[in-house]
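Let me begin by handing over the structure; questions about it come next.
Here the complex is missing one protein chain, while the rest keep their positions.
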């Protein structure tokens, strides 16, 4: 007998299954090919791209916290051109869908990147709007609904692929921001990005991260992420890619019940290279145990 | 030889040591007298009080999450009159300072409670402004700098004791809110309260908490709390009571280095009734190992 | 007085399907515990599991200073406990906690009604009040989940067993068997423990036949000391009840006072 149906559609693109690699935690995919058959992953959101190559922040860039990690990579990446010419063709040998996670300092930069991605094999563009917007005095785009509207609208006008807007949790009301993205034409929402946090080395009295602060991810933030996904699911009509601390199939089920059409695995990839396949397998097992033959029977299935 | 000096002053009131019981996690203190010599705790912030007795939310009210807990007690308490007549006299048999944590649905209610506390032996009033403000359509007072200013100002006018304003982390910019509280006359700031979160039982498909959402606390949120305390310490000139996931003396040192004058222990009290004494002992050990003879040498001692 | 106790593990064995018995060295608790009281266990090793787990005391051996706990593996904490070996490490317990069952001097006969892991604390009651005339009604899902039946037979005048599938004793809920006997025998006091569905029926039965009944409630706990207000249960009379604390006001309550309608 066949297993349950796992394929989901996001803005007209079909993913074989709802498991997505969260941006920044799975490189450009190829790094993991010793461990993972990339054909088995629904989609891969690649490391955050910028217009020019970026060195990123000085080390240390990571610190372990209780059931979480703080990172301050600072968007180290080889630049979007290198991605298009070098990494994308390698990744495109696999069935997995490719999400280009783009990061701009200005709206113009986002648009330039979207234009460069035209006529490439990229399946989705993911707008990461958590990074500080230099021209707005360092406040992150993603915390201001107006800015979210403007950047989404602008990129939507010049991008060919379906547009995913990735929300930051460092806001007062996630619904407001999600609503702004949908209004501006986003085809899907992904959330959450990391929470801002820090750690101090009490022997040196210095911050552990050279960048002082970092982004908190992992199981520690799962309850917050789940709440926000649920909130956004009640607000928008576009599909949601939920993430934040997903380590197991059971975690994935929670996010799907809360309203996510797909789920992304981030920190778990740092813990185990096969994390996504494990999550997928456990998700299938859960569905079989509960006689669920289509993932759509779970999406948004929370009972209040 | 004597140990290091641990006493700190907050708004003219001296605490024997900087360890405070976080509101809601240590009842009215007396519950713990089998385990803890209450004279040894710097201060106790009692369970959140309301004008009238409150039943609180239906069970389940607690769920464990990775390195954290979600709670949705819903401010069950016997009302401020019962506290003043019954609990306060018992607690006042001890040296520990008493912080009355008050919770109103309107500014008027906060003021009524502050007035009731006049001429009582309460040492501090702590304004918990994380609860939804009914007259403002359910948005929490604490997420809007204007409302924070107004409620703080109003209570400051009618309260006799030093006023601590307790901030919620569910905001975009904690500095803004802290600044508003200071401007309005707050004598101290305490932070952080819990982050909003949820958990789903994948077998019943229902939220685990009857109230659907709850507040996340414990080590999971420590990096976020520490970051916010550090941010606020750079913004205000009044003392800070830092909290969020403090389980050990080392955790306490991190918060003190980030700028907290005192630290509150919350979730750890649920894990171990002697948590505060353990934290205190470890703090002393750290100071001794590092030849620090006065806690003031640590406060704000982060090296950038 | 409640204490914090560091307790060596003497034995930890499987006694039924998914059910384990752990014997701990804890003389203070062995001497001071009342049936229905519980210990609050810190789960060792995995520091991501913050909360203690409440487990009732199942039996004591005052001479050896040991207590028995019987627990079902339902989640991460109990699964971790089930894997511990004797002397591998010491458990950190708080106890004895809560208010146990109360049997007045004038009571001569006692009915115990337990279901599933609710049978466990009743064994301590049978042990403590073994001088009384005890009738036990014990319900299990099936034969493989039944445990300690011989212990009850040794301590009680009469023991009735039922299983959902009839694989042991009578087939059906234990409350069905109870009801068959209650109209003729009219016991003076019932002590009950088990799943909420059973406790609801027990409350109805005891009210219908006007037999005093004490039941032990379960709720998710934090501190276990009355400090955090998370372990609430609705206690009082209809339209005039309050949330009481299972940890310090309970876990044992007079069944007439428990307002199950307020339970989700």
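Things worth noting here:
Each chain gets a letter, A, B and C, in the order it is written, and its residues are counted from 1.
Please note the rule applied: a contact is a pair of C-beta atoms (placed from the backbone, for glycine too) under 8 Å apart; a residue touches a chain by one contact, two chains touch by 3 or more.
Please read all numbers here as calculations on a predicted model, not as lab measurements.
Contact with the undisplayed chain is limited, among A:47, A:166 or A:222, to A:47. Considering A:162, A:218 or A:249, the position touching the chain not shown turns out to be A:218 (whole complex). For chain A, the list of residues touching the undisplayed chain reads 24-27, 31-32, 34-35, 47, 55-64, 66-69, 71, 73, 76-77, 210, 218-219, 267, 269-274. Seen across the whole complex, the unshown chain contacts chain C at 45-48. Against the chain not shown here, chain B presents residues 66-67, 219.
Rule of thumb we're sticking to: only the chains that are shown with their structure count from here on.
The touch graph of these protein chains is complete, with an edge between every pair of chains. Central chain by Cα centroid: B, whose mean Cα position is closest to the mean of all protein Cα atoms. A separation of 34 Å divides the Cα centre of chain A from that of chain B.
Averaging Cα coordinates per chain places chain B and chain C 36 Å apart.
Residue positions of chain A touching 2 or more other chains, listed in rising order: 66-67, 219.
The set of chain C residues touching two or more other chains comprises 47-48.
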